[in-house]
Structure formats: structure tokens, C-alpha cells
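Let me begin by presenting the structure, written as C-alpha cells, before commenting on it.
All protein chains but one are shown at their positions in the complex.
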Amino acid sequence: MLAYIIRRIIQSIIVLLAVGFVAFAMFNFVGDPVDNMLGQERTQADIERLREQLGLDKPFIVQYWHFLEQAAQGNFGLSYRQGRPVADIISERLPATLELAFVSGLLALFGGIALGIFTAIRRRGISANVIMTLSLIGVSLPTFLIGVILIYVFSVELGWLPSFGRGEVVDIGGWSTGFLTVSGLKAMVLPAITLGLYQMTLIMRLVRTEMLEVLRMDYIRFARARGLREKSINFRHALKNTLVPVITITGLQLGSIIAFAIITETVFQWPGVGLLFINAVQFVDIPIMAAYLMMISVMFVGINLIVDMLYFAIDPRLRVDRSSGGH
Amino acid sequence: MTTSSNSPNTSRLSRAWNSDLAWSFRQTPVAMVSAFVVSILILGAILAPLLAPYNPFDPATLNLMNGFTPPSQPNAFTGDVFVLGTDDQGRDVLSTILYGMRISLFVGFAAVFLAMLLGVTLGLMAGYIGGWVETIIMRIADIQLTFPSILVAMLIFGIAKGVTPPEYRDQMAIWVLILAIGLSDWVQFARVVRGATLVEKNKEYVQAARLIGRSQFSIMLRHILPNVLNPVLVIATISLALAIIAEATLSFLGVGAPPTKPSLGTLIRIGQEFMFSGEWWILFFPAATLLALALSINLLGDWLRDALNPRLR
Amino acid sequence: MQHPILSVRNLVVEIPTRHGILRPVDQVSYDIHAGEILGVVGESGAGKSMTGNAVIGLLDRPARITSGEILLSGEPIHNKRPDELRRLRGKTMGMIFQDPLTSLNPLLTVGEQLTETIQEHLNVSNAEAQDRAVAALEEVGIPAARARINSYPHEFSGGMRQRVVIALALCAEPDLIIADEPTTALDVSVQAQIIALLKRLCRERGVAVMLVTHDMGVIAEAADRVAVMYAGRLAELGPVRDVLTTARHPYTSGLMASTPLASQGQKRLRQIPGSMPRLGNLPQGCAFSPRCEFAQDKCRANPTPHIQDGDGRAACWFPLSANSEQEVDA
Partner (left out) sequence: MLKQNSKRRLTSVLMLSAAMVVTGFTAAQADTLRWARAGDSLTLDPHAQNEGPTHTLAHQIYEPLIIRDMSGAFQAALATDWAPKADNPNVWVFNLRQGVKYHDGADFTSEDVVFSINRAMSENSNMKELLSSIKEVRAVGDYQVEFETNGPNPILPSNLTNLFMMDKGWAEANNAVDVQDVEGGETTYAATNTNGTGAYRLVSREPDVKTVLTINEDYWGRNDFPMDVTDIVYTPIQNAATRVAALLSGEVDFIQDVPVQDLNRVSSTDGLAVKTAPQNRVIFLGMNMGAADLKNDNVEGKNPLADVRVRRAMSMAINRDAIKQVVMRGQSQPAGMIAPPFVNGWTADMDASSKTDVAAAKALMAEAGYADGFSIQLDCPNDRYINDEAICQAAVGMLAQIGVQVNLDAKPKAQHFPLITNDQTDFYMLGWGVPTYDSEYIFNFLVHTRGSDRGSWNGTGFTNTDVDAQIVSLASETDLAKRNATIQSIWNVVQDEQLYIPIHHQVLNWGMSEKVGTDVSPEDDPKFKFFTMN
């Protein structure tokens, strides 16, 4: 078990290094930060000087090495755009993204599992089929359009919900939360739906498929043959077995929520790291971009690891296999 | 058996028509409607040069003064009438949709094909050969899965943009989209194919083929591949819809098809800017087309999955 | 008089398909009494399992019972509502499946699966359910039952798993057990143990057992009486000794001849030519007629009469007997 975790961590570090390498190779092509940093009145000499100062005249591999050296000491540099430490900026913005991802994730997970179970159990029912078809609309339109449509309907036409931002936030020990104010909660609704809808549909369909698969298993027939109630069969026997494969995919889906937040945050001006990243791309704020990509990779690797552990916890077969398998 | 069905011409057709799949198809109105919609749209895209009243990709034919003409109403300046109206550049929306669909479908099909090619090949290799080949392939798949597809696409786009010579940049966008979407999509093919291959390779007929000395390649190709095609087909269908949507999403982030040769996604990105201003048709028609296309493909994929899975029937 | 535990009367199960209506079970009738093991034998697709599923009310859709009766201790159950039927399952009739590994939920301990079944049917406390579960495991011969109750199914060997399955089927003390190929997936050495266990339980508890199998050896070993099915119909029904030694139906005879155990005396195994027809493509008369070496025009033209328990052993126009050859007439 411990060996397994260590192996996974080593793998993760390789992934991180690879991601960083690719990222730095890319930065050269995003644009030239110097141009944004100097005003309209800058001269050619100013450009040269600043490029040299920033180390942008060096090959990207050298820049990457420099970044790694600094990052290893916990220093991600200063944002070109804001002139403040990248670590500060990201830690300011992270709560917004995590709260949004959390709510969307809950929505996707519970909505997806509930609807997935419903549509699997009532496979031939009309309502289940209607839900299945409607759910496809959620994945048949691009996220940004759904966001804009929601804004149009619920903010502009109906005036029920705010169209942008987080509302009022309360700061608790450096973590700004929107959960404690009415406006913060209201502001959460539209972005969370926009972000969660797609994942919810995927999870729902996954749960349905897996559940149908499980419901055909011998042990379900056997459970029926023993006269267990449908409720107990569906929720105690089928659901638990359904969740094993669902957890892997769901874990990864929840991870991609953080990535897809880029789009939702742009549409709703949600002040999270996704918006920060898009701003950074526009401004070629390399320190921010590098830190963001690294952070996303770390998160994903972490989620992966947690998913594996969950897998472990939920499926007793693996416990034996792994511990006796000599991995 | 009747004699007519034995003649080589009709037998294949009638066998196809009488096959379980076709029967299930005829029994499922949703599948029929979806297939109808998809065929109409694909046909429209293929025949765009013949069907479209204008060629929106030819800038010389555009008259800017035709911009923002409402559907089926004469333009205030030029008096021209367009069935579905015009966009901000005076392009006929109907023609632009037909041509845009070509790009969206091309990107979708090509990306799925790429993903399928990669995924099936690697999945077969991983499942059949096993050992370190399998370890490496599946590790790469894990890494790929850990990274959000949308960021992969942005990274690939960024790099490709940098390394393509400027004179090819115009066409580059589409190929980069294909590469980006295809590369972020192969993993699920590989996983399914590997799983199926692991099951198939221990079956008697494969063992037998191995005993009579068939090469590994031919065994994989002739014996295992046909048996994993069903799940691959299902994934491919769903992926096609996802790829078309992914293209639209990427265009919102500014890494999509160029506005001079817009895809459906680019049209929607442009159209949403006119959502509040009353020019609803610029957004509505492309969005409705995209919805119809993706929804139908998804519904077909759903039906296919159920129909090809005998246990579900 | 005492009702048989299970009484099946003219049971018909139909599956509507696009090629027409199939009858996987066609006019099947038989009884099983307390303490009796009825072996149901036949090739795969003959309708053995379908009969068992129909009895316990677990037919997969779109299969359904279209006519006939199923009586449990004299009480009709074929027309009960799903929920009433559910209450009977486990409580008065239990079922054992072929593969002991897939029959058990891998994510629940055997104790959890036992106690939930016990508590579903018997109004007992948690502690008592636990005790009963241990007792059930002990009864089927699981050593150190109290310790193993918290084990997961994969921690048991194949034979032990099947014992757990039997314990599960029996834990609410049903009167009828439908054992669907209970030994097929097991090693030969284990098979005998499981058969012995079934026989013992049947005798000690007076349970009626419907033993579905394609293995004549198992029938010979375990059953009191045997029902031979072919293409959805009952071909022959009678005490196991009689059927094994003097088969009346040519199919039974062929089946015997092709089974090593029952054909010890013969020099070599015989095969029945051809294969069982598909249900959608049954011949007009006797379903076995195309393969039957004794078939006559009558056999090809007229369906055989359906047999009931007690009135004639074989559904055959020209049953085999010591002097059967003489009955052939013009």
C-alpha cells in the first residue's frame, strides 16, 4: 500500500514536470508580455531591456529551469500584470473557484446519481425517457451558450439572480466565502448550474448504464430470489456496485470541473483562478500561467490518488488483491 | 428461404434490412427521427456548394450593407432578401450554417477518427501484447486522463500556432482543432478496446489461430478487432457529438475556426454577441442547428448502445 | 390429502418476438412433494431454467406466463401481485444459481447478506438474525462460521461459496428450493459434496427441491424423480430409477446413451444426431421427430400429447419399451 502510494507520487512528479515542460514551450507562442507591460510610448530600447530583465531572451528550457528552481523554494515569482506574488494572487482567487466547483460538483454528483438511478430503475417509463432526452440537451450545447442564455433569462428578463460576480463575500481566516450571505448564495446559482449541468449529465448517464449492467447481475437475481425488497435491491445491492466504476470517472469529471470553470468564470465574471488564467493568457502573464497549470496538475494528480484510495475503500476485493499482490 | 434473397445482389441488402439492428431501428421512432435529422444535416453540409444560395467563404461576394438583415425581410439599404437573414458581415445565415456545418462535421469526424485510430491501435496493443507495452500505454492514458481536455486543446493550439508558418495559419486552425480534440479523446477508446481484447484473446478461436501460426498482427486484425467494434462504434458516436461541442467551446476561448471561415461554434460565438440587441437569428439558427445535430447524434448513440448490447434488450 | 409442495399445471411461458411468439415452456405439468428432489434435465434451451424462473416469479421480460397454474402447497401463486410474490420468495421458496461467485454481492459480507434476508422474512432482532446466520452457515458445513461471517464472498473458495449460497437460500426456512445448475460451475470433487449437502438438507428439513441440471450424473446421484424436457415440453417424467434404466422417450434414451455415467455398460457413447430445433422454428408434429430414429408420419404430423404427473411417462406416440418395436404399425 505504502509502496503503491510512493509509486503514484513519483509518477505524479513526472507528470508535473512534463506538464511544466509543455507549458513553458507554449508560453513563447502566447505572445510577448513585454508589449503589454510597457505603454504606448515605449521605445525599442525599453523592450530589449525589459526582455532581458525578465529573462525572456533565454531559451524556454532555461526559463523553465529557472522557474523550477524558484518553485522548489516556494517562490512562483511576481505576476507581470499585477506586480504581486503569484502565490498570494492564486490563494486569493482559489476560494472562489473551489466553492463554485464544490457546489457544481455536489449538484453534478447528487443530481447525476439520483437521476441515473431513477432512469435505470424506471428504464421503460416515460418520465425516465424524457429525462434521458432532456439531459442530452445539456451536452448538446456549448457551456458558454448555456451560461449566456441563463443570464439572459434569469438576470435580464426575470431579474431574479445576479449575472456576474460572487455577491458579498465574508472573509474567514483568509478564505473568502460566498456561502454566508444571501447575495453570495444567489450569485452562486447560475454559475453552478452552468458548470455542473454538463458533468451532471455525464454522471447521470454513466450511473444509468452501470446500474443497468449491475441490475442484470446474478447477485441481483439472487437477491430477488431471496425476496428482498426492490428498495433494498436497488439501493443496497445495485447502487453500491454501481458506484465502484462510477467513482473513477466521477473523480476525473469533478477534476475537469475546475478546468471547465475557465469558461463559466469568464461568462459570469466569477473571480476565481479560471478567470485569472484567462486574464493571464491575454496579458501573457507567464508566472501566473505557469503556476496555474502546475496547480491544476497537482490537483488532478491528487484527485486521481484520492479516487484510487476510494476505490480501495469501497471494493473489498481490491484490498486483498493489492496487499497480497506484492505491488 | 426464397430464391430472391439468395441472389447476391439482394441478399446482402435484405439481410441488412432484416438484421436485428435494422429491426430495432425500425422499432425505435427516436432513432429514426434522429437518423433522419443527422442525414439531412450531413447531406446539407456535403452539398453546401450546391444548396447554399451564397458562398460565405468568398469575401468578394459579400456586401457589408446587407448586414443584420432579418430573416425573410428585405434589407433596408439593398432590398435583398435572405431566408434566415444575414449576420454582422452581411453573410447569408443559411449559407453560413451549411458551410459552417461542413467545418464542424469535418473537425468532428476527423477528430473522432484520429482518436479512434489511436485508441483502438494502442488498446489492441496493450491488451494483446501486454507486459511493458501495456504498462506504458495505460500509464500514458492515465496521464492524459489527469489533464483536462480543454487545457490540452489550448496547449496544443498554442504550440501549433507558434510552429506553423504564418502562410498556413489560416488552414491550420482546423487541423489543430482536430489534433487537439482527437488527442484528448483517444483514451476511452483505448480502455474499452484493451478490456475487450483481454477477454477475447483467451477465447478458443484466438488460441486456435495462434496455434496454426497466424501472425500477431493478423490475429489482432482479423479476429479480435471485429469483436471489439461494437463498443467502439458506440463510443465513436457519442464522441462525435462531444467533438462538435468541444469545437464550439474552444472557439469561445478564441482557439476555434477563424471568423472568415466560421464553423458552427464560431457562428454561435459571434451570434451570442447579438443576443441582447434583437438580432436573434444570428445566434438562434446556428445554435438550433448545432443542438439538432449534437442531440440527434447523441440519441443515435444511445439507441446504438442499447441495440448493440443484446443483454439490454 | 396432503398437497404437494409445488404443483405445476399446464404451465405455458411465452416470449413475444418480432418473429412471432415463442413458447420456451409449453404445457408443462409436474408435482414435487415434501422431502422430494425432482431432477429437471434437458439440453440448454430446453426450458428447464425458464420453468424454474416462472415458478419463483423471476421471469425476465418480455417472457410471461400466459396460461397454466402454479400451486404452492395447494395455493395458486401464478396470479399473485409482484409484492405478494416477493414475500413468498426466500420465505417459502428459495433459489440457488449456477455460479456461486456471481450469485453473491461482492461488496457485502456474507453475514450482511444473510441477516438482511433473515430480517426481511422473519421478525427477529439483529442479534438473533446474526445467530441464525451463523447457524445457517454451520448447517451447510462452513467451518468456524462465527468467525467467517464477516468475510467477503471472494474470501471463500468455490465450493464454500456455493455452500454460502445454499445457506442464503435456506436461511428463511423455505419449503421449496429451486436449484438451477448448482454444481455446474464447481470442481467435480466439490460437486459431490454439494449434492450430498442438498440431499441431506432435503431429507432433514423435508424441503422439496427442484434440481435443474443438464447433467444426468447429478440426476442419477440426487434426484428421486426426473423430468426430461425437450424444446419447452416435458418429454418424460417418472421415478429416476425407471427413467434411467428403461427410458420410454427416444430422446431420454438418446440422452442416457450420450452420458458417460448412465451408459457404463455400453462400449461407446452414442450421439443424438442433429441438434434441438430453435423455438421459433419447431417442426409441426413431435418436436423431436426430425432427430428421432423411430419417427413415423404420425409423429411428424401431430403434436404429442402433453403428459401429466401420473398419467403416462413419456410424451411420445411410440414410446420405447421392452416390446416397443412391435407397436410399429402401418
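A few notes on this one:
Think of it as A, B and C in the order they're written, each chain with its own count starting at 1.
To be clear about the criterion, a residue touches a chain if its C-beta (ideal position, glycine included) is under 8 Å from a C-beta of that chain, and two chains touch if they have at least 3 such contacts.
Since we're looking at a predicted model, the values are computed, not measured.
Within the whole complex, touches from the chain that is not shown fall on A, B. Summary of contacts with the chain left out: across A:Gln11, A:Thr181, A:Ser232 or A:Thr248, the touching residue is A:Thr181.
Across A:Leu276, A:Met294 or A:Val307, the residue that sits in touch with the chain not pictured is A:Leu276.
Checked against the full complex, the one of A:Ala18, A:Val156 or A:Ala313 touching the unshown chain is A:Val156.
Within chain B, the residues in touch with the undisplayed chain are 58-60, 62-65, 67-68, 77, 88-90, 166-167, 169-170, 254, 258-260, 272-279.
Contact between chain A and the unshown chain involves residues 30-45, 47, 50, 53-54, 78, 80-85, 89, 92, 148, 151-152, 155-156, 159, 162-165, 168-171, 173-174, 176, 181-183, 266-269, 271, 275-276, 278-279, 281-284.
We adopt the following convention: only the chains that are shown with their structure count from here on.
Among the other chains, the CA centroid farthest from that of chain B is the one of C. Two chains share more touching C-beta pairs than any other pair, namely A-B.
Each chain gets a centre from the mean of its Cα atoms; for chain B and chain C, those two points are 51 Å apart. If you average the CA atoms of chain A and of chain B, the two centres end up 25 Å from each other.
Among the residues of chain C, none is found touching two or more other chains.
Multi-chain contact residues, meaning those touching two or more other chains, do not occur anywhere in chain A.
Touching chain A in their complex are the following residues of chain B: 30, 139, 142-143, 145-151, 155, 158-159, 161-163, 241-242, 245, 248-249, 252-253, 265, 268-269, 272, 275-276, 287, 290-291, 293-295, 298-299, 302, 305, 311-312. By the touch criterion given at the top, residues 217-219, 221-230, 232, 236-237, 240-241, 244, 314-317, 320 of chain A touch chain C in their complex. Chain A meets chain B in the complex at residues 11, 15, 18-19, 22-23, 25-26, 28-30, 132-133, 136-137, 139-145, 148, 152, 156, 209, 212, 216, 252, 255-256, 258-260, 262-263, 278, 293, 296-297, 300-301, 304.
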